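With one protein chain held back, the other chains of the complex are shown just where they sit.
Then we have subunit A:
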Amino acid sequence: MLSESEIHAIDHEVSLVPHKKAAVIEALKVVQQHHGWVSDEKLEEVAAYLDMSPAEVDSVATFYNLIFRKPVGRHVILLCDSISCYVMGYKKLYEALHEHLHIKFGETTPDGRFTLLPNACLGCCDHAPALMVGEDLYRDVQVQDLENILAQYK
């Protein structure tokens, strides 16, 4: 069941748009804020609440790369793999993260601490390479900085 606070937040989003369906992305964001990801069960509940079919909601959910349809770790690392970060050596950061955390892109550490994902251009090209951990942005990142960055996230 959608919790009271989820329903409250979704109702608010519905009130801002001309018809219920238009709030579906916002509703998925609400669910993800509460649970970290969007499970099949939650997706069906959102669909029922907005008078949509689960397939219709899933077509939207799977389109956007920051709606997670699989469980993710407590902290999601988004490593920019676009062109300026490519030129400035994001691959070295990837290799170091892989060595440190023993996970590849798309994987989560067994202790559920980190998920590692590639991300399209973070708009920090003048401070490449760049990455985000959760909502925090790190710029001009060098391999030797990684250990201190990761240590901040338990």
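Heads up, the rule we're going with is that contacts are C-beta pairs under 8 Å (C-beta built on N, C-alpha and C of every residue); 3 or more make two chains touch, one makes a residue touch a chain; residues count from 1.
Going forward, contacts and distances are computed from a predicted model.
Missing chain, UniProt name from the options "Polar amino acid transport system permease protein", "Cytochrome c biogenesis protein", "NADH-quinone oxidoreductase subunit F" or "Cell division ATP-binding protein FtsE": "NADH-quinone oxidoreductase subunit F". Considering A:29, A:42 or A:75, the position touching the chain not shown turns out to be A:29 (whole complex). Taking the whole complex into account, subunit A touches the unshown chain at residues 16-18, 21-26, 28-29, 59-60, 63-67, 78, 81-84, 86-88, 119-128, 132, 135, 137.
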